[in-house]
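Questions regarding the structure given below will be posed in turn.
Shown here: the complex without one of its protein chains, the others still in place.
Here is subunit A:
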Amino acid sequence: MAIAAPEQLNLTEAPTWGSRTVDCFEKLEQIGEGTYGQVYMAKEIRTGEIVALKKIRMDNEREGFPITAIREIKILKKLHHENVIDLKEIVTSPGRDKDEQGRPDGNKYKGGIYMVFEYMDHDLTGLADRPGMRFSVPQIKCYMRQLLTGLHYCHVNQVLHRDIKGSNLLIDNKGNLKLADFGLARSFSNDHNANLTNRVITLWYRPPELLLGTTKYGPAVDMWSVGCIFAELLHGKPIFPGKDEPEQLNKIFELCGSPDEVNWPGVSKIPWYNNFKPSRPLKRRLREVFRHFDRHALELLDKMLTLDPSQRISAKDALDAEYFWTDPLPCDPKSLPTYEASHEFQTKKKRQQQRQHEEAAKRQKLHHQQQHGRVPPVQQSGQGHPQMRPGPNPPIHASHPQVAGGPSHHYAKPHGPPAGPGRYPAGGNPSGGYNHPTRGQSGAYGSGRYPPQGRGTQYGSGGMPGGGGPRGVGGPNYPHGAPYGSSGTGRGSNANRNQQQYNWQQ
């Protein structure tokens, strides 16, 4: 506990017990909107410090404070690293009863809960998507090294991030990169014995073992995502833009070859292997397709995008790769160019609105075609499939238009439900380029990170040794309800919000 100097009153210290209220902050601007709530840029009144306030949405919760939020808080409160986003504190806003009528609210809880994060200027996806943006080699090395350093720290501390992707890698104007959004993260034990849900990680960054249905996995899942990001940085666009699970696996197999007992011992025992086995074996073409990459980069990428998770390179070993130790060396984050004054939200919003306006016009024309022509690729699988299914998932038909592209800033990405037709364009980049349907949906602060608890994993029993005391049979098995709820579908499916999947026990 904080202790004041002798004979001095301890007046300035924040109370160590009990949380502060959101009144300590002045909300400057809403900078994000997700299915579960809003994100604000705010200023701490006492210090003037700029922070991001992420509201935890509560009103759809049948089981109180969301377990996903509990996981995120538990994990973030323990991780302290320069490459991991800093959860500064959690603040509450008093219930309205108390506010307006001036009387205590008894046992009623009407307030909001906000996670207070350090403020970051960009995210990697947003930065990469800026028109004309080209990362230099030392810059890519610098970001990659920070990503791996942060991830190594998580893995050493037995935390799996489980949602590594560009929009969850926040970057400030000092060139620092930090892992954010631990809403899917959870702790693991080294023996990999617990059953975890395989419905994690945004589809394009999801490793083959999860797509094949394994429920026992470890840090290697994050390393696959890192490989995807690495390739994307070098290649200029996502390398596995699958629209559903089968297509995702196909894209992976086409580049990395198809798995068999030789290159991946044990793969045939993974639940859905037989459903997804390609009809004819495919050769690994990674080195051929990316032969124009720098030799050391290719070597490292090859090790990251290894099908067999047990042979995939670890974050620690990746940091030792030649790539990071040959010229050009990773640059100092501080030497990186700054991209925009941090607080130009108005400008960004205007630009965004303008773009939306333009695209809305186009969308009117494309509307019908797109309604049926595009299938959102991410996180759809859970919806409507509350139980873990033994087979592969057919594509889910979501006729909702997706938003892609958007402004370069994660905060400013359109997160909310469409206000009406034409407000958000259906096809992000009609002007060409690749579509990036995951983008714009889940900025690390703002995405729908707290869908209902159906996302919960299957817990194995983790009893403690020894006897005595009441011991249960371990945790109950959670049905694999809609691991992402409607978060992945973003704006399109917000109509479903009120009938989200509370598959606690069905």
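The definition used in the following text is that contacts are C-beta pairs under 8 Å (C-beta built on N, C-alpha and C of every residue); 3 or more make two chains touch, one makes a residue touch a chain; residues count from 1.
The rule is short, and it goes like this: contacts and distances are computed from a predicted model.
Only one chain is not pictured, and the protein name UniProt records for it, out of "Cyclin-C1-2", "E3 ubiquitin-protein ligase parkin", "Ribonuclease" or "Eukaryotic translation initiation factor 5A", is "Cyclin-C1-2". The missing chain, though absent from the display, is touched by one residue of A:Ile45, A:Ile70, A:Met133 or A:Ala361; that residue is A:Ile70. From the options A:Asn173, A:Ser187 or A:Asn263, the residue with contact to the chain not on display is A:Ser187. Among A:Ala52, A:Ile85 or A:Val159, the one in contact with the hidden chain is A:Val159. Remark: the omitted chain is touched by one listed residue; of A:Lys78, A:Lys237, A:Arg291 or A:His357 this is A:Lys78.
By the touch rule set out above, subunit A reaches the unshown chain at residues 1, 16-19, 61, 63-65, 67, 70, 73-75, 77-80, 89-90, 92, 107-109, 111, 113, 157-159, 186-187, 453, 456, 459, 461-476, 478, 504-505.
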